[in-house]
Each structure stands twice: as C-alpha cells, then as structure tokens.
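As structure tokens, the structure follows; a few thoughts come after it.
Incomplete set of chains, arranged as in the complex.
We call the chains A and B, going by the order they appear; numbering starts again at 1 in every chain.
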Amino acid sequence: LRRGVPEVIYCQGKTTTQVVEITRHMLKSGNNVMGTRADLKTFHEVQLIAPDAKYYEPARIFAVQQEEVLKNEGIIAVVTAGTSDIPVAEEAAVTAELFGNPVERLYDVGVAGIHRLLMNMKVIQSARVIIVVAGMEGALASVVGGLVDKPVVAVPTSIGYGANFHGLSALLAMLNSCAGGVSVVNIDNGFGAAYVAHQINRLGEKGE
Amino acid sequence: LRRGVPEVIYCQGKTTTQVVEITRHMLKSGNNVMGTRADLKTFHEVQLIAPDAKYYEPARIFAVQQEEVLKNEGIIAVVTAGTSDIPVAEEAAVTAELFGNPVERLYDVGVAGIHRLLMNMKVIQSARVIIVVAGMEGALASVVGGLVDKPVVAVPTSIGYGANFHGLSALLAMLNSCAGGVSVVNIDNGFGAAYVAHQINRLGEKGE
C-alpha cells in the first residue's frame, strides 16, 4: 500500500553508530530507507553497509533505495521566501521526491519583491499541493494562500535574528494566516511538510 | 468551480449592523453566505433580510443557502478529546458540511481513555481527512496521526486552565507531534481546519 515509501531515521541526537545500526536493521526488511538531518560523516558510515546510498547535501538527507517507489502524477511545489530558507526547503523537496512525488522548486520569491512571485504563478498553479518555506515575518504563506485555491502547507524557518526568536515570528504569522487553506508544521520541519503534502497529493491520484 | 461554497463572514469584532450589511451585499451576487462566531442576536437580525437563514447553535454559525452546493463523496471525520471541545468541533463540522462534505463526528474520545478511541477506529478509517480537536495536552492529534495514514488537521483549543495558557499547551504539543501527517491551524480555529480539510477532500473526488 505504501509501496516504496522509505522508512525514515531522524539522525539528529543519534550517534553515527546508532544510525548505521538502525539503517542496517531497516534494510533487512527490503524497504527503502532514508535519514534526515544527517551529516556527511554519517553518510560515509552508512555507505560502508549500503554502497548505493545517496547523499543530498543541501537537504542533509541520505537515502538507500531497494525497491521502486510508486509514482504520483500530481506536482508538489516547494516555494521559499529567501535563499537562507533553502536547506529546509530541500529537506521538504527531497523527501517529497523520495516518497514518489514530482517536485517543482521556486526559491527566493519573498514578499519584499512580490512581482517575482506573481511572475512565477505558473509553477504554483501547476501544483496540486504547495509547501511554503519562510522565516523572518513568514508572510509568504498568506500571500500564496490567497492566490491559490489549493492546500498550502506552511513551514516556518528559524532564519532571522533578534525579535525572530528562533522562528517564533514566522510560526505565529503562519498560524494567524488570514488566507484560507494554510496549515502549519513545526519550525524548520521540512520533512513533516513533505509528509503531509505527500498524503494529500496521493488523494488526487486516480484509482486511490 | 467553487460552486456553492459559501462566502464567509467572520462576525467577531463586527457590529450586528455591519454583519447584516455585508450579508445583504454578498447575497446579491447569488452566492451562499455563512457567518462564523455569530451570536443568536446577530442571527435574528440576519433573518430579517434572509428569512431562510439557519442557525447552528453550538457551532455559532448562521448560513443562507441560495444555490446548491457541489457535494463531495469523501468523508471528513471530526474528532474531539473532550466535551468542552465540542463548540470548536461543531464550527469545523458545520463549515465542512456547508462546503459540501459529508461529516462523521466522534466526540469525547480523549487519550485518558484510549480504548474509547480504539473501539471507534471504523469512523476514523471511513474518512479521507480527519480533523482532531483537542485542548489541554492536545495529545489526541499524535495518537490519531499514528493510527492512520491520512492527513490529520489538528485544531488546538483554549480549553483548560493554568499552565494551559489559553491553548498554548495544546498548540505546542500538536506542532511537535511525533506522528507523520499532522498539520496545525490556529487555536480554536475550527473554521480554518474545515477549509483545509475541504480542499484536501476535493482532491480525492473523481473528475477533479
């Protein structure tokens, strides 16, 4: 049913040895496996037991594919406000891809230059679900939510300083979005946004 | 495209006169109209200009239907932890119904008595999207999210006291859900949850 959807290891706070052991164990069942928040060193250790493992550097994800993933047709768009939000966006985009979704990336279209967003509406309109990744004032989620009639999954990032309070400003802004259709995941939780977007996207596939 | 989906008035902070005027104006376009956070007095004034208006008391919603709503086949389940969460849940459920979705209600199945939830899994499994409404420790969203492989829209409520800090405890708990597929809307925002759930549900309808 969840054919090919990888099992996931959250590597932060685990030792390299622990990650390798969990990977080894999961691979035995024949499933695909991925690790988030994994550094290069962890990846190299994983490679020793899984030579085909791939590392997605900006996303900080490693993945081992053992079986084909069921492909969705609907597109997930991943949109960021700034360039500093890209690591979180890549965590979302790569996760979505590993779960079988085609992904369109649209980066650095924050509200301080709204025309760049408006000029790229086609990318957003081609998608079935939109992940909006933004730090600082987090306004992009509301603007996108107002422009489209589709589910928007908003990811606040901890990008910013001072009264940003480690992502609180973007989090509160997104929770208070005046636009319909916006729901929110934890600060910097690109993975969680992709998980939600994938579940939504699957609903649109014929035959499900 | 959005055939029959009502235009919505957020009545809180508006005078009765303002609500009536906005209603009158919206009705002219032939659309359906609904008002959230509306008290009985407001409803009675609206009835003077729209005799067919209906009032959903626990939901605090009034609605005027002028055209048929496009019906979805997928079910939206609305689940609450306690009985005090019902007003928020009803705001979600009635909104979802007015948007054309069949709704299954499952109330008072909070985690302090997990067996009541487990005994009612059929209701939850019959749905395409699940709205979980919970205050206090907000744990229900994680438990439901862990039991199903479907989008869960979590609504923290302000029910509780003391270290609940007006819904903050449930909000933070839901944002930190360790279960996949949970996204969150604002505290007490039953309407917003229904809006998101409706958009998701539509994706599963044949022909869209």
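For the reader, a short list of remarks on this structure follows.
We adopt the following convention: contacts are C-beta pairs under 8 Å (C-beta built on N, C-alpha and C of every residue); 3 or more make two chains touch, one makes a residue touch a chain.
Quantities reported herein were computed from a predicted structural model and do not represent experimental measurements.
Of the identical chains making up the complex in this file, 2 are positioned in the shown model, whereas the full set numbers 8.
Everything below uses one rule, namely that only the chains that are shown with their structure count from here on.
Between chain A and chain B the CA-based rotation angle works out to 180°, given as a multiple of 5.
Between the CA-based centres of chain A and chain B the separation comes to 27 Å, rounded to the whole angstrom. Within the complex, the chain B residues that touch chain A are 1-2, 74, 128, 149-151, 153, 171, 175-176, 180-187, 192-193, 195-196, 199-201, 203-204, 208.
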